[in-house]
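All protein chains but one are shown in place.
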Amino acid sequence: IEERLGEMHKAGQTRGPIHRCDGQEAVGVGATAALEQRDYVTTTHRGHAVYIGKGLDPRRVVAEIFGRKTGYGGGRAGHMLVADASQGMIGGNAIVGGSIPAATGMALSIQILREDRVAMAVFGDGAAQTGICHESMNMAGLWKLPVIFLLEHNEYGLTVHHTAQSAVPDLHVRAAGYGMPGVQVDGNDAVAVFQAVAGARARALRGEGPTLIEARTYRVEGFSTSDMGGYQRQEDIDRWKARDPLLVSRAGLAEEADAARIAAVEKDAEDTVVAAFEAALSDPLPEFVPHAPSAPYSNAGGGR
Amino acid sequence: IEERLGEMHKAGQTRGPIHRCDGQEAVGVGATAALEQRDYVTTTHRGHAVYIGKGLDPRRVVAEIFGRKTGYGGGRAGHMLVADASQGMIGGNAIVGGSIPAATGMALSIQILREDRVAMAVFGDGAAQTGICHESMNMAGLWKLPVIFLLEHNEYGLTVHHTAQSAVPDLHVRAAGYGMPGVQVDGNDAVAVFQAVAGARARALRGEGPTLIEARTYRVEGFSTSDMGGYQRQEDIDRWKARDPLLVSRAGLAEEADAARIAAVEKDAEDTVVAAFEAALSDPLPEFVPHAPSAPYSNAGGGR
Amino acid sequence: MAMMRYAEALNAALREEMERDPTVFVFGEDIATYGGVFKVTAGLAEAFGDRVRDTPISEQALTAMAVTAAMTGTKPVLEIMYADFMPLTLDALINQASIYNYIWDGQVTMPFVLRTQGGGGVGTGAQHAKSLDSLVAHIPGIKVVAPVTPADAKGLLLAAIRDPHPVVVLEHKLLYNTRGEVPDDQGPIEIGRARTVREGSDVSIFATSRMVLEAEKAADALAGDGISAEVIDLRTLRPLDLGAIAASVAKTNHAVVVNEDWGFCGYAAELSATIMDHAFDDLDAPVERVAALDMPIPYSQPLEEVVIPNADRIAAAARRALA
Partner (left out) sequence: MAMMRYAEALNAALREEMERDPTVFVFGEDIATYGGVFKVTAGLAEAFGDRVRDTPISEQALTAMAVTAAMTGTKPVLEIMYADFMPLTLDALINQASIYNYIWDGQVTMPFVLRTQGGGGVGTGAQHAKSLDSLVAHIPGIKVVAPVTPADAKGLLLAAIRDPHPVVVLEHKLLYNTRGEVPDDQGPIEIGRARTVREGSDVSIFATSRMVLEAEKAADALAGDGISAEVIDLRTLRPLDLGAIAASVAKTNHAVVVNEDWGFCGYAAELSATIMDHAFDDLDAPVERVAALDMPIPYSQPLEEVVIPNADRIAAAARRALA
C-alpha cells in the first residue's frame, strides 16, 4: 500500500485549471487507484484528478484543456470532456448528472457480455438531485449491475450550498430506496476512499450489484475560473484547507516512508506537471478537416 | 363519518371504461374525500375515481370519455386528461410521472401566494421510477411545500410487475431520502386512505411540508381496454377481488347504517351512473372551430 | 417471398440480428413478458433470455444507457413506446450520442438503435398521437429512418442495427397491421435512399411514414382529374436522398411535401427548403407543405380528422401547386 499511497500522493499534486479540484484530489485519485485499467470510469466537468488517477497522460490532458491538436480529443472536446477509451476513461461529462446513466449503461453492457470488470460513475452532490440519477440507481439496484456510484459531496452545486438544493444533508441514505448499500467516507482521506471503492468493486464483481459511496469533501476554490465568489464562508474554507488531502496523505505516508522519499515523490510529481504544461502549451492548435462521407456528420451549414 | 362513508361508497360505484380502476376506487375516492374543493388534485390516465371524488359531474366526465362537446374539454382532451378547474381538478395526465411535478408546482404557487390550501398528486408505482418524481419530491421536501404524494401501488406498471421495475418492494421508504414522512396504507380500505390523507393535509397546512402515502392495492382488470392480458396470476386477481373496496366499505358501513340505507345509497349511485351514460351518449360530437387570433395556436398547417 | 405484417417484419429483423450477433440486445417498457404494446418484440424473451429486458418507466436514463452500452461492446435496440415521449430522450441524443464520435476524435462509435412509433388517427389524444420527427431529424450524428412497407421495415431495421452510428427508427401505430410482401432473403436496405412509389409527370409528392399511403390515395384522386402525380417515399429522413428529390422535381416542376409532424419549424419545412436549395430553377410554383395543423392533436374524432394531414389535403395542395 505504501506504493499505492505514493502513487496517489504523486497524482494528487497535479493541477488543472478551469474547474479545479484542489482539495478534492483524494476522491478521484483514491477511487481510481482501486480500479483496474479494464474498468470503465465516467466523470464530471471536474474530472482532473480522475483523469490522472485512471492513468491518462498529463501532457495530453493539459493539451486538451488548452485545445491542442495533441489533446485526447484533438482539441475538439475541451477541459470538461476528456476521454481515453484505451484507459476505460469515457469520459468527462458536463451535463450535470450525465456521468451516472453513462456508467450504468456500461455496467449493463458488462452484464450482458458477462465480462469481468466494473464501471464507476463519479458525480457531485448537485448531480444527485437530477432525475436521471434516480432512474439510473433504480435500474442498477433492480438488475444488480456492476456499477459503483461515487458521490463527491463538496457541499456546493456551482454556487448553491447543499442545504439549498438537497432535502437531506446526507445523500448515502438514498441508497436504501434502491436496494443497495450506501456508505459515507472522508473524501479528503485517499486511503478511506480507496478502501471503500475496492470493497464496492469486489461486491460488484461477485454479482451483488451497485454501491453508493458518499465521499465528503469541500470545494476550497471557486466553482471555476469564471467564478466571482462571495457565497462561501471563509472559516469553512480555512477549516477544510487545513485538512487538504495532500497534507492528510503526507501524514499517512510519514508513518511508512521517510521524509526524503516523500520529498522525492513530490518533486517528481511537480516536474511531471511542469513538463506536461510546457509540452502541451507548445503543441499546435488543430485545423478544421471536413468530415469523411462515412462520418455521421455532414459539411453542410443547412441549405446547399 | 357515516355520511362520508356513504359518499365514498356511492362514488365507488361509478365505472369508467378505458383505464378502469375497478378494485382501486378506494384510493381515489377515500383520498379526495379528505380534501376541500379549493385543494388542487392532479392524477393519471387512471383517474376516474378521483374525478368523481373531487366532485366532477359524472355526466360531463363520461361525455369527455366519449369525445362529446359537453365533456369537460369539449371532447378535445379525452379519457386520460379530464380537468375541471372550478373543482381544483387540473387534471388527468397521461405522461407517466407528469402528475407529480404538476401538483408540486401548484404547491409552490400556494406557498408563494401564502394560500390556505394543498395540492395532491396521485400517481402509480410505475411513475415512482421516473426521474421527475425524484426531482419533484426533493424540491417538495427542501421547500416544505404543501403537497401530498399519493402513490397508488397496484403492483403493475402497464404489464410489468413491480418486482421487474422497482429495486425495492415498498416505495414509501424513499420518503426518507427527501426528508418527508412516508406511510403505507391498505389501498382497498377507503377509510384508511381517508385518514392518511387527512393527516397529511393537516400537516401540509401547518407548513410542515409534504407526505408520501403509499396505498397498496391491485389492478384486478387489465391495464386498459386494449390489454390482451396474460401476465397476471389468476390467484392474485381472485384474492384481491375478494377484498374489493366496495365489499370492504359495505362491511364498514354495516356497523353504522342499516342494510336498507346502504341498498338505497347503492341504488342511487347506480341510477346516477346509468343516467350519466345515457345523457352523455346522446350528446353531440364537437365541430372544429378555427382558433381566434388571441389564441396561442394558429390555423396553419405549415406553409400558407 | 412471404406476406407479412409490418410488426412481424420488424420482429423478424430483431430475431435474425440477435441470432447472428450475440452483442445485440433489446430493452424497453413492456417488451419482454408482454412482447411490446404493439407486439413487435413478441417471443424474443423466450428465445434470448436476459438479452430482452422489460424496463422501468425511465426513458431518460434508458436512452443515455443505450448510448454508453453501445460504446462498450454491445448493440442496444431500445423501444420508446410512443414518439410523444421522445422529448425525454433528447438530452441523451443531443448532448451525448450526437457529440462523442466527433469530440473524441473517433475513439468511440455508438451502434445503437432507438425504435419508436408516432402518429395519430385513432383518438389517442394530445399526449399519445404526435409525430415528433422534426425534433430527432434536427440532430447531427444521428440517422433517422421511417419505413412504410413491411419489406422496408425489415431491411431498414437490419441496416440500423448494423450501422456503427446511432439510428432512430420511426414507426407508425397505424402501420403495424398493414401487410406486404417481404422477400425471404430480405437483407439490409441502404440508409439514405428514397423509394419511388409511383412515377408521375405533373407534380412530385414527397412523403414520410404513413403519409406515403395518404399520398398514394391523393395520387389516385388526382389521376381522376388527369393529373399525373409522382409519389416518393423518402424512407430516410436524415440523411436525405438529394439526388432522388432533385431528379423528380426536374421532371415535374411542382412539389408537395407531406409530413405528419407540425409544419412550423418542422420536417416539412426542411423538405420545402431543400427542394428550393437544389431545384429552384426547376420550380414553377412554391413547394406546398402539408403537415399537422399548428395545435395539439385533439381526442375526439371529428376534431382529430381536421388536424392530421390526409389525402384530401394532399390532393388540394397538389392542385394549388398546379394552379
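As written, the chains take the letters A, B and C, and residue 1 is the first residue of each chain.
The criterion applied here is as follows: a contact is a pair of C-beta atoms (placed from the backbone, for glycine too) under 8 Å apart; a residue touches a chain by one contact, two chains touch by 3 or more.
Keep in mind that this is a model prediction, so the values were computed, not measured.
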TODO: Tell me the shown chains the invisible chain touches, ordered by label.
DONE: A, B, C
- [ ] Check the options A:Q87, A:S109, A:T130 or A:N154 and report the residue that touches the missing chain.
- [x] A:T130
Open item on the list: Of the residues C:V26, C:V40, C:L90 or C:V148, I need the one that contacts the missing chain.
Closed with: C:L90
- [ ] Using the touch definition up top, pick the residue from B:A31, B:A63, B:A127 or B:L142 that touches the left-out chain.
- [x] B:L142
Task: Residue among C:I31, C:L62, C:L132 or C:I205 that touches the chain left out of view - done: C:L132
TODO: Go through subunit B and note every residue touching the omitted chain.
DONE: 40, 42, 72-74, 76-78, 81, 83-85, 90-91, 93, 95, 98, 100-106, 108-113, 115, 131-132, 135-136, 138-139, 142-143, 295-298, 302-304
Task: On subunit A, residues whose C-beta touches the chain left out of the figure - done: 67-68, 73, 75-81, 93-97, 126-127, 129-131, 157-160, 164-166, 226, 228, 230-231, 285-288, 291, 297-304
Open item on the list: For review purposes, identify every residue of subunit C that touches the missing chain, sorted by number.
Closed with: 60, 84-85, 87-88, 90-91, 93-95, 98-99, 102-103, 125-127, 130, 132, 134-135, 137-141, 238, 262, 264-270, 272-274, 276-277, 280, 285-287, 289, 294-296, 298-299
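Operating definition for what follows: only the chains that are shown with their structure count from here on.
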Task: Nearest-to-centre chain - CA centroid comparison - done: C
TODO: Would you mind pulling out the distance in Å between where the CA atoms of subunit A average out and where those of subunit C do?
DONE: 39
Open item on the list: Just the number, please: Cα centre separation of subunit A and subunit B in whole Å.
Closed with: 44
- [ ] For subunit B, jot down the residues that touch at least 2 other chains.
- [x] 129-131, 164-166
Task: Contacts with 2+ other chains: residues of subunit C - done: 55-56, 58, 60-61
